[in-house]
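Removed from the display is one protein chain of the complex; every other protein chain stays in position.
So, chain A:
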Amino acid sequence: MNKILENSIEKKVVLEARDLKKHFEISKGIIKREKVNVKAVDGINFKVYDGETLGIVGESGCGKSTTGELLLGLLEPTAGEVIFNDVNLSKMSQEELRLARKDLQVIFQDPYSSLNPRMTVEEIISEPLIVHNIMKGKKLKTRVKELMNLVGLQEHQLKRFPHEFSGGQRQRIGIARALALDPKVIVCDEAVSALDVSIQAQILNLLKKLQDELDLTFVFIAHGLPTVRHISDRIAVMYLGKVVELADKNELFDNPLHPYTHGLLLSVPVPDPELRKDDPTTMKGEIPSPSNPPSGCHFHPRCKFATEKCKELVPEFREIIDNHYLACHHPLIKEDNEVFDTSND
């Protein structure tokens, strides 16, 4: 019943990645003659729906931050397209792109290096409004105060400089700046990773509250799985430039189908010593260099289910169950008892 209802009300797609690729050329060798293509993002497809939070997780080097920059139109894709509100970002004129950027904002990881140390909080938050020529004078001042209140800062802090604030408060300044232009989509690139746990909780709660109040769409890029589960509606797991699995968050955590997702979930330390386990499933090896990825399925050298097929054939990213997308030749379907015996949970 629920399903029918959900499908009948067509969800609106705000942002879409279509076969998106970004390759960087780097020089190698002693005299830098050799050119190597690093496939940071190598053909990814997903949609971001209006008002949802799409989480993107993966280990370092998987291409999640590059994906974020592509979605924002900060990088020109090597191939494929980013569609924002039915328009291809790379086909836009400079002027159109400038206008689109109002709706596409970003919150960065490091609240120390992402704020100009010589600007006051007031200048930082009002800058986007001035650049886009939206308001000035008294109106601008009121708007800045409104934004400060919205993110939990005090009005008397307007004239202060970033160094006078703690990490958590600086992140609030960054959030206020991102909100200034009333954006539709905010890409949060590791937005809470640099903060202490008790402060992380404050910022996560703030982001959720703002999403409800302002009808925002988030793309939440992070490596911390519990954090991503907490804030996201759907989650995409990336490995070496590709999305390997994408599903509703509960579906993904309760029923991971890709061996990499499964291994990743088991690697997260659980804050309960009673659940300490010496499981044999610890993933072997490390993430290979994206300049020289393994053939076939990129995960095959670390995967214990890999067969000849995995070495040769790149698995297709497809919908395997309703709304559960996967790129794997040997998904961990529940009948396969051998798989779930090793997990102990």
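The rule we apply is simple: contacts are C-beta pairs under 8 Å (C-beta built on N, C-alpha and C of every residue); 3 or more make two chains touch, one makes a residue touch a chain; residues count from 1.
FYI, contacts and distances are computed from a predicted model.
Comparing "Oligopeptide transport ATP-binding protein OppD", "Rod shape-determining protein MreD", "Amino acid/amide ABC transporter membrane protein 1, HAAT family" or "Ferritin-like domain-containing protein" against the UniProt entry of the hidden chain yields the protein name "Oligopeptide transport ATP-binding protein OppD".
Within the full complex, the residue among A:202, A:255 or A:291 touching the omitted chain is A:202. Screening A:143, A:160 or A:229 against the full complex identifies A:229 as the residue touching the chain left out.
Taking the complete complex into account, A:263 is the one of A:43, A:68 or A:263 that touches the chain left out. Mapped onto chain A, the footprint of the missing chain covers residues 59-60, 166-169, 196-202, 204-205, 208, 223, 225-227, 229-230, 250, 253, 263-276, 278, 282-283, 286-287.
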